[in-house]
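Omission of a single protein chain aside, the complex is shown with its protein chains in their original locations.
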Amino acid sequence: MGKNSKLILLTVLICVLFFSPILAQVRHEINFPDIPEYKTLKCDLHMHTVFSDGQVWPTVRVDEAWREGLDAISITDHIEWTPHKEDIPVNHNRPYQIALPYAQEKNILLIMGAEITRETPPGHFNAIFLNDIEPLNTPEFLDVFKAAHQQGAFIFWNHPGWKPERQGWFDIHTTLYKNKWLHGIEVVNGNEYYPDAFQWCQDKNLTIMGNSDIHGPARYEHDPELKHRTITLVFARERTIPAIKEALFAGRTAIWYKNKLIGNRQYLEALFNAAVEAATPHLIKEKEVRFNLKNNFVIDIQLERTGNHGPAKITLPAHSTTTITTETEIPSDTIKLSYTAKNFLIAPEQGLPVEFMINLK
Amino acid sequence: MGKNSKLILLTVLICVLFFSPILAQVRHEINFPDIPEYKTLKCDLHMHTVFSDGQVWPTVRVDEAWREGLDAISITDHIEWTPHKEDIPVNHNRPYQIALPYAQEKNILLIMGAEITRETPPGHFNAIFLNDIEPLNTPEFLDVFKAAHQQGAFIFWNHPGWKPERQGWFDIHTTLYKNKWLHGIEVVNGNEYYPDAFQWCQDKNLTIMGNSDIHGPARYEHDPELKHRTITLVFARERTIPAIKEALFAGRTAIWYKNKLIGNRQYLEALFNAAVEAATPHLIKEKEVRFNLKNNFVIDIQLERTGNHGPAKITLPAHSTTTITTETEIPSDTIKLSYTAKNFLIAPEQGLPVEFMINLK
Amino acid sequence: MGKNSKLILLTVLICVLFFSPILAQVRHEINFPDIPEYKTLKCDLHMHTVFSDGQVWPTVRVDEAWREGLDAISITDHIEWTPHKEDIPVNHNRPYQIALPYAQEKNILLIMGAEITRETPPGHFNAIFLNDIEPLNTPEFLDVFKAAHQQGAFIFWNHPGWKPERQGWFDIHTTLYKNKWLHGIEVVNGNEYYPDAFQWCQDKNLTIMGNSDIHGPARYEHDPELKHRTITLVFARERTIPAIKEALFAGRTAIWYKNKLIGNRQYLEALFNAAVEAATPHLIKEKEVRFNLKNNFVIDIQLERTGNHGPAKITLPAHSTTTITTETEIPSDTIKLSYTAKNFLIAPEQGLPVEFMINLK
Partner (left out) sequence: MGKNSKLILLTVLICVLFFSPILAQVRHEINFPDIPEYKTLKCDLHMHTVFSDGQVWPTVRVDEAWREGLDAISITDHIEWTPHKEDIPVNHNRPYQIALPYAQEKNILLIMGAEITRETPPGHFNAIFLNDIEPLNTPEFLDVFKAAHQQGAFIFWNHPGWKPERQGWFDIHTTLYKNKWLHGIEVVNGNEYYPDAFQWCQDKNLTIMGNSDIHGPARYEHDPELKHRTITLVFARERTIPAIKEALFAGRTAIWYKNKLIGNRQYLEALFNAAVEAATPHLIKEKEVRFNLKNNFVIDIQLERTGNHGPAKITLPAHSTTTITTETEIPSDTIKLSYTAKNFLIAPEQGLPVEFMINLK
């Protein structure tokens, strides 16, 4: 290498630093509160790069995660579907290797993962917490899962409903499940929600997952249907990769999808209680009481009355306070308002029951 | 009144309820944290209605206050300047009387006030915490202040710099001050900031005030210069009118103006400490440390380095997290970063000194 | 008046000029194209001020109209319902008199109007193009209409469906109609659409009206349901009050309501043709053609296929260009795409049929 070449290299190095992505520096925290005993970690465990059929370099995924307030991601490029291979020779471990140092700078937890890509059925599956993807690149379907399992992987079924004509729980899924090679299912993938998969998770005690499956640059903020990335909230003992792994195997998750939360009752209840504050009444008249409900959440909460008091429907807009007016008839010390939070789904068609006890003294 | 008229009245009553301002129901809380010992109350103590030269009915001021997350307001219509008097016979106490029941429903603290309106000098003054405005409607200038003082009013000088050719501290102001009939000065009025007035407050121990002086419907959110209402932050023992009065006489205030805070050092320091969190470093290399600063405030904080470590300038955008990279040379347990918060003004041209101690162990 | 008072007055005059509503100066034009022979004027002919049960001074209505790109407004305070009369002695002509000089400065066409306010049925009616409202303040219902008619008023029925339990076309309406004292009906009032009234207009050849009926300060831009003011588009020969009157009596109107246009076919067709441009194809393959549709409108246009070619559903977002891909099978010179514009309502449940002829040579 001549002296001139070195000078060029130095020049371009400065150039690259100069044009570094300064816009990526600002991180907008997503306001999901922690719940008792656990931290609420914001995770997206399904995404792609140019190393399979995605359209961005691996570091872009770290920038996006930082900017959008995520705690952890897994880049899960397809093992068997590599349409860019003419230009990018296949090397399954590269996306992780390229993204890792940048993730460390940005304090994003990066989990090694890959997407097992077969015809439907059985369909596509993500294996995460791997330490080497190459052993999964093997022709026999069950061998892949065995290889993943040997590395201690957490394995989940991706977008189980994306081919309506061939969807369903087949024998091959029972085989995986019985082998304990299937630990979760994507109940939401990008902008698609699969109620059947939600039921399967609850019946079979599988972990509820919701991920972006993003291929291009992140732009869902402009999708009028979506507005934000679909993510899995993981309730973990601490903000580390081992703690996320423990929480996933233990099934402690919920999904943030559009303006909904989807998950098992105990976690949605804990989130609701952490997010909504009822103030003591500020106006008590003979037959009317007024008090404020403050919603600290990023979600507009939709309530429908199930009891005898309060308005029939209430919307609590995100980051806002709403005044509730309710009539009272009998003199009493307290009044109980019973509602269903329609967009906190604790089963495919079932909202979360909630109560407010209002002290009138 | 005939039977028909009663029916009409009933009809229109229903009509009025039907067209009630439903959009006013959502309140966006402003995220100013409380400080040790005190609640941080958001107050606007200078505004007008159709009863002087404003353009809205008094209840509109309550709706706006609710929507924008204020705790307390004072409607301070001009006593001597009533350009609508041909259509609205003058009655100085009416704006308060009309707004009060609605303020109680909305949980907005409504303080009775009025604007004493004279040529400059002496200029305009607000007297608040009155119980009857009529006694202030008297020709002799000093008599007005005496009448206000007899009701225990807190009196402040409005927009002292709005007539550049006739501004300044005149003998009449000294007279008011010596009589203890002047307790504060508007250092900011609407979109105007008066550095001289800030200095006078600090020299003479007068309370620092910042108000909107709004006349039309609230629309500053569309002013590219302003973006939000100018308000006085009052550090009060509780959320009550007497507590606000005590705090104002004690000088416990600060101003939120454009992207700035203006006030005495102790309060700005307390707000800064409540708003900014430095995380423990997430990356420690031989010569480089990275850690996150989280700004929970509604204000973009602008920092300039005064010490030896850290970037020369840092902007911490509102509600965001920013990664700070600093070099280290000598092995040590901690690193101290010294900065000035340029938009936290503790004197006319002086930002707030701040420090971050970063633990490297 | 003493010398001192004059000085005060001068001072406050300057003060008032100083605090004039500078934010009202910017006008955002609404992009509705003119149609052949006619100008498309943006009109709101139903609104209130503090002079009946509204919450703003009359000049505020002019500011709002300017800011929102309107051409003409009518302030139509209730004649019989004046809840502020304790504070504002009733004088029905005052809102017009106060607003007129300001409307002339702002180039807003101001039409004198009033709301005849009776129990339902018959309900509420606006009479506009009046020159004196006092003669309409008379107890007998039909006398009011006679008085309005004598002034050449255009009279329309307001919000005919706002009391579901007592709505409908009654004998009294037939009487008005036969006397030619009823010329139009509000098919939309604020955020309410009345399909029955649309049908009545078409059956009886009455003019289709849509207005805001605004009472408080204009804030519908924050209503997630509404986003903009409901207005009547008037297709007039020129931008003058007489031309608007001629067009209203001739029935040349349409309504802009939420993301919909409502009106007779000929006007909606003319607007559609003026708003949507089909480009010549930019890609013609053996079995596939691509061309662009540009929507210059402020409305997202929703199309559903009724013919054999093109996608089943197309959304053309406002102010945007959308690429249409369609298959072709037989070699031909042109391809015809037939659709219904679902949100261009030419009858209560009927969208506008539209066609695109694409030239393949």
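Order of writing sets the chain letters: A, B and C. Residues in each chain are counted from 1.
The rule is simple: a contact is a pair of C-beta atoms (placed from the backbone, for glycine too) under 8 Å apart; a residue touches a chain by one contact, two chains touch by 3 or more.
Just so we're clear, the structure is a prediction, and the values are computed from it rather than from any experiment.
Put simply, the missing chain touches A, C once the whole complex is considered. Note on the undisplayed chain: of the listed residues C:28, C:178 or C:287, the one touching it is C:28. Annotation: of A:60, A:176 or A:289, A:60 touches the absent chain (contact as defined above).
Residue C:322 is the one among C:151, C:202 or C:322 that touches the chain missing from this view. Contact with the omitted chain, checked across A:91, A:266, A:280 or A:359, is made by A:91. Although one chain is hidden here, its contacts on chain C can still be listed: residues 25-29, 69, 104-107, 282-283, 290, 292, 294, 317, 319-323. Considering the complete assembly, chain A touches the hidden chain via residues 4, 7-8, 10-12, 14-16, 18-19, 21, 23-24, 50-51, 53-57, 59-60, 63, 78, 80-81, 83-84, 87-89, 91, 94, 98, 117-120, 124, 162-163, 190, 213, 215-220, 222-223.
Just so we're on the same page, only the chains that are shown with their structure count from here on.
Once the centre of each chain is set as its mean CA position, chain A and chain B turn out to be 40 Å apart. If each chain is reduced to the centroid of its CA atoms, chain A and chain C end up 44 Å from each other.
Multi-chain contact residues of chain B, defined as those touching 2 or more other chains: none present.
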